[in-house]
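Shown here: the complex without one of its protein chains, the others still in place.
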Amino acid sequence: MDEASYKILIADDNMSDRMILTAIVKKMGHTVISASDGLEAVNQYNEQNPDIILLDVMMPNMNGQEAAVEIKSIAGEEMVPIIFLTSLQDASDLAACLESGGDDFLSKPYNPIILTAKINAFSRMLKMHKILQQQKDVISENAEHLLNEQQVARAVYDNVAHSGCLDLPNLKFLLSPFSVFNGDVLLAARKPSGSVHILLGDFTGHGLPAAIGAMPLAEIFYGMTAKGFLMEEILREINSKLKNILPVGYFCCACMANLSFRKKEMEVWMGGLPDYYMFRKDSNEVEHIQSTHLPLGVLSSQAFDATTQRLPFNTGDKLFMWSDGIIESRNDTGDLFGEERLKQIFADNQDRSLLFDEIEHTVNIFTGESGKDDDTTMLEITMVEESEIGEAAIDLSSGAIHGPTDWKMAYTLRGDTLKTFNPLPVMLNILNDVPSLRRLSGQLYTLMAELFSNAFEHGVLGLSSDLKSSTEGFTKYYQQRAENMENIGDGYVCFIFDHKPTDAGGELIIKVIDSGDGFDYKLKKDSDFKVEGYSGRGIPLIRTICETLKYSGNGNTVEVTLHWDAEETE
Amino acid sequence: MARLNMAQVQELKEIMEDAFEDLISTYIQDSQDKLKQLSKANFDQNADMIGSLGHSLKGSSLNICAEDLSTIFKQIEDSGRSHDLSTVTQLLIQANAEFEAVKTALNAL
Partner (left out) sequence: MKQQGNAIGVDMSVSATTNGNELVVNIEGRFDFSAHQEFRDSYEKADSNVNSYVINMKSASYLDSSALGMLLLLRDHAGGDSADVHITNCNQDVRKILTISNFEQLFKID
């Protein structure tokens, strides 16, 4: 039994007929408004907005059918059932009524039972329609909320990612503006030494769950890279973080790369992404770099393997990195783009500088209308001369205006710790406490990195950098490095920092002692220390940063000095 | 000849309750007016007018339970619609007569 009370318009030109209908409808508990012709019916609809209309077909001024058309057009999306009152018998006449906008008809003589049943049926429909409208409104409101939230999330993410250097001249990339919500992340940042760290990540899932993982990942990446941490340390930290915050089954397929413009070398870690292609300028060949690790966020810290692959990367060489969006993209008929098509693009290509565009173009044509760049994330890295890249602008702003100017500190790493711990960020941090040294952060980091590398690899591990001059030697060098690391024993590297104020500003003396056998430095002349490439102990580089460089002991001790001028600092 | 469908009249009484008398007098007054208009329309040979008046009276008569009266008005309506007014005068005489009888029956309720 229907509880709702509706407003019902009765339009009939015959008075007695109207009286009967009014009596029936009022008895049902509804309110009645009346009209005696079509025009009046339309006006009444406009003014009173009845819920249901009983409309006589034959009326003067405007007949029922015309009135119905008018009323339905005024009503628009709102539901207003119209029941035609008619003594028409002909089926085609009745059909014409319904076509003009009527929803039902009632014939004379008016049967109260039938009319009641019809009105009840329509009132049920009205209720349902109302519920649907409400749900529709809720849904569209929610959709709007979600869109707003996504925009806010994107803005937050952009702030986290702002310090990136994807705009470097040797990088070309393709990334959807909504990539965060596809789970795709592309980050690039410079280390204090000038090297570039790159991270391409592909989170499982879409939308906010994917974006949520991207933010701590970006923070760790940028923060640690700026402080001079190594790739392995950053990966370990990210893996640990993601393992903690993501639920089981969620992870991030990723590739991280470290590009050294000085050494013309690339270090790569890949977990869960399809093969990357490296184009070699000299041989014109394409090499594949494969994923050798599980994605980030799967393994515990103990089980995590941060081992990287090291490859020479010479001027003109190109590395192509991507998410699985290219291979997994589909066309209208559901076919996969697949790896074969990608290989074909590389095989057919005539001009390597056009490769990137050719890939983008081919994928777009393949996916046609159905796909967009939304899931295609791609990066091309070309190795260039260091001079083309410029220096890193590091912002390591920290508090103190007045720092320590007269101090001495020794820091020694021994045995197993020497094997696994990277002291550079810690030491750089201490030096940065001297405000004027902060502006020299980049140089200091580079200097300490060279000194440490010499002391560790050539000194403690006893490796000769001559090995690196050929490609096979390159691999052999790192193999031997790994072997010698196992036998480090009591090996050690010691850094001694001595900082004194001077009239002009300050003086920093860094002494590095290692436990190795040293080398016969007296025999070496300046010209023997090569400037470029990977041979030598980077002596010329050190010389450009420091004023003096002195070897002592058996060659296992080196001391450099560096002055800074108060006037030059702001 | 049964003027009114008594079973239907009973239902109508239940629907209208106190307003039943009002309904009867409205019907009678309205119908008398329309019958006069029909006469004039016939005199003017206005087929459309005859059609729509016939239609209206057919409907209201049916609602008031006077089926036979309604049938006569249907014939008048059809004549008007088809523009064949030859029988209208005759039908009008029948209608008026039948109406008087119905009126008496209604007033007796």
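So that you can tell them apart, the chains are marked A and B in the order they are listed, and the count of residues begins at 1 in each.
Quick note on the criterion: a residue touches a chain if its C-beta (ideal position, glycine included) is under 8 Å from a C-beta of that chain, and two chains touch if they have at least 3 such contacts.
Bear in mind the structure is a predicted one, so any value in this text is a computation, not a measurement.
Shown chains touched by the missing chain?
Answer for the hidden chain's contacts among shown chains: A.
Given the contact definition stated above, which residue among A:Met215, A:Leu273, A:Leu463 or A:Leu508 touches the chain not shown here?
Of the listed residues, the one touching the omitted chain is A:Leu273.
Where the complex has a chain not shown, which of A:Thr31, A:Thr204, A:Asn349 or A:Thr405 is the residue touching it?
A:Thr204
Touching the absent chain in the whole complex: find that residue among A:Ala41, A:Cys253 or A:Ile510.
Result: among the candidates, A:Cys253 touches the missing chain.
Specify the residue from the set A:His293, A:Arg352, A:Arg438 or A:Lys511 that touches the hidden chain.
Looking across A:His293, A:Arg352, A:Arg438 or A:Lys511, the contact with the absent chain belongs to A:His293.
Even though one chain is hidden, which residues of chain A still touch it in the full complex?
Counting over the whole complex, chain A touches the hidden chain at residues 202, 204-205, 248-251, 253, 271-275, 290-295, 298, 303, 324, 328.
By definition in this document, only the chains that are shown with their structure count from here on.
When the centre of a chain is set as the mean of its C-alpha atoms, what distance in Å lies between chain A and chain B?
82
In the complex, go through chain B and note every residue touching chain A.
8, 11-12, 15-17, 19, 22-23, 26-27, 30, 52, 55-56, 58-60, 62-65
Within their complex, state which residues of chain A touch chain B.
Residues 13-17, 19-20, 23-24, 27, 58, 60, 87, 108-110, 112.
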